[in-house]
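One protein chain is absent from this view; the other protein chains keep their places.
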Amino acid sequence: MTEITLSIKGLRKKIGKREIIKGLDFELKSGEVFGFLGPNGAGKTTTIRMLVGLIRPTAGSIQVCGYDVKKNFVKAMSHLGCIVENPELYPYLTGLENLQHFSRMIPNFDSNHLEYVIKLVRLQDRINDPVKTYSLGMRQRLGIAQALLGKPKVLILDEPTNGLDPMGIREMREFIRFLAEKEGLTVLVSSHLLSEIQLMCDRVAVISKGKVIKVDTVKNLLHFQEQLVWKVSPVEEGKKLLQTVTTVKLDKENRLVTPLSDKSSSWNHMLVEHGIEVHEIQRKVPALEDLFLELTGGESVE
Amino acid sequence: MKKTYVSIISFLSIGAFLVMLFGFLWTIQNQLVKKETTVREQTQVVEEPEKRNEGKIIVALGDSLTRGTGDEEGKGYIGYLIEELEEKTDEKLTLHNYGVKGYRSEQLLSQVKGETIQNQIKNADVILMTIGGNDLFQGGQTLVSPDKEAIALIKEQYLNNLKETMDIIKSTNQDAIIYLVGLYNPFIDLDDAAMTTKVVRDWNYSTNQLLDQYSNSVFVPTFDLFQLKVNDYLFSDKFHPNSKGYRLIAERAASLITW
Partner (left out) sequence: MNKLIFNEMLKIIRKRKLIVVVAIMVVLISLFTYAQFREVQRQIEKLGDVDWRTTLQQQIVDTQNRLTSSGISDEWKAQLQIRVQQQQYYLDNNINPAEPGAPTFVRSFAQESITLFVPLLIMIIAADIVSSERSAGTVKLLLTRPVKRWKILLSKYIALLLSISIIVVLMGVLAYLISGVVFGFGGWNAPVLTGFTSIGGELNTSNVQLIDQWQYILMEFGLVWFVAIVVGTLSFMLSVLLKSTSASMGVMLAALIAGLILSNLVSSWQSAKYLFMINLDLTGYIAGSSPPVPGMTLLFSIGVLSIWAVGALLISFSVFVRQDVY
């Protein structure tokens, strides 16, 4: 279950003189949902297009299940399914015709798989209607069905929840988790929405200005940043006192912030001994937003 | 259902592709490999068109006057002539106008040698001709710088051509009445009118003399029509008649035609 399905080494892309992607390295394992997080313009879409062979990298290599996308395009692509940006299907064909169209491009396609995929995305009822009559959520599902046709090991979804309503977003999230856990797929999900990544990914790569800033599990990243928030009075004296044992910051609401530590009970004791009132001690798990701000040094995320 | 439809069209397309490819290659082969066959051997003489009994057939031959150059209404003397004749008779009239602007006598001759023209002549009841103007005037040059010997030479050639033309017409159709419209002098208002007038009169005289040798042929004089007030009857090129001029010629010719 831990084989590496997608590996990226030293990936670079120059357009003209501008280097858009400045060397990316990461590896994805089977059965995991990998988040690809960054603000708009960070290079997410360009990277994804390089992964699926739409754009040629200037340097570096991409391997899908051991096959190089550049040198062995056909083999690599037969293990990969993707939706790049919106799932643009042929509106004048029916859903079934669209899927048949793409299935004819897969060598030795087993037609039983077509029905399985349609059931998987729950489109049985509308599959014979023209795609132009579909809602966005249905198109998104048809897009996924299309990506799953080739029984891929790696599924790449670019902004899969874009434009969906909250219900659709939740469905999509559950579906992605299902694919990873039950089908053993590697799913790469890009997003500029932190909450989304936080909720569905196992690991995340944070990308900014064409560089990966951090790759880690979501849990680790969050744990690493866990903090304690102290509400004390008087504040100034409490701060002075804590500064003798750890680093202290003052937040906007006039509270003291320190790193999480197993010595926190002794710190509390110390404060009380010196006659400072401790009203509240709160353990704070920061959102990825805070993390991102910290990692990128202030670059904003939507 | 939809799938078979696409398949059928696809297969038809493949068939179409092959047929077209064959046609294309065959064209190249056909056009590039020179063949020795000549056409004449393969063609056979086609049955003569039947002489029709109803109505009268008029065949007009000759130069720009027959064509009607200079007439604002584009009818020419032939057009007005037909109008006049239609008033005079109840017969159905069919006109074939083979006049070509700028024709000289030798061109007319080669035209009447053509089989189709001869077929038309054969059926004709009346044949109208205007010829010689381009021989003599050659666009106005001859009479501007007159040279007696040159004119004599031109006239001789003209008469020979005309004679041959008449022979052909007569041998094709004995009965048709031939009307040959004579020349007028478009330069009668100019300085050396006396000289040009003499040349034109001589020309008309010789033409008339030639016609006398044939039965059923009539010379239609026009010199007198244009003798006075010539400019009232000429087009702006001071050479071809205008509508009034054509009308005059038509009236005169019409009065001569009898069935």
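Letters A and B mark the chains in the order given here, with residues in each chain numbered from 1 onward.
In this text, a contact is a pair of C-beta atoms (placed from the backbone, for glycine too) under 8 Å apart; a residue touches a chain by one contact, two chains touch by 3 or more.
Remember, predicted model here, so these are calculated numbers, not experimental data.
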Among B:Asn97, B:Asn204, B:Thr222 or B:Asn242, the residue in touch with the chain that has been omitted: B:Asn97
Residue in contact with the excluded chain [from A:Ile55, A:Val248 or A:Leu295]: A:Ile55
Residue ranges of chain B at the interface with the undisplayed chain: 2-3, 5-7, 9-10, 12-14, 16-17, 19-28, 30-32, 34-35, 37-40, 42-46, 49, 55, 67, 92, 94, 96-102, 114-117, 119-120
Hidden partner interface residues of chain A, rising order: 49, 52-56, 73-78, 80, 82, 84-93, 97, 101-102, 104-107, 146, 150
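In the analysis below, only the chains that are shown with their structure count from here on.
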Chain centre separation (chain A, chain B; CA means) in Å: 91
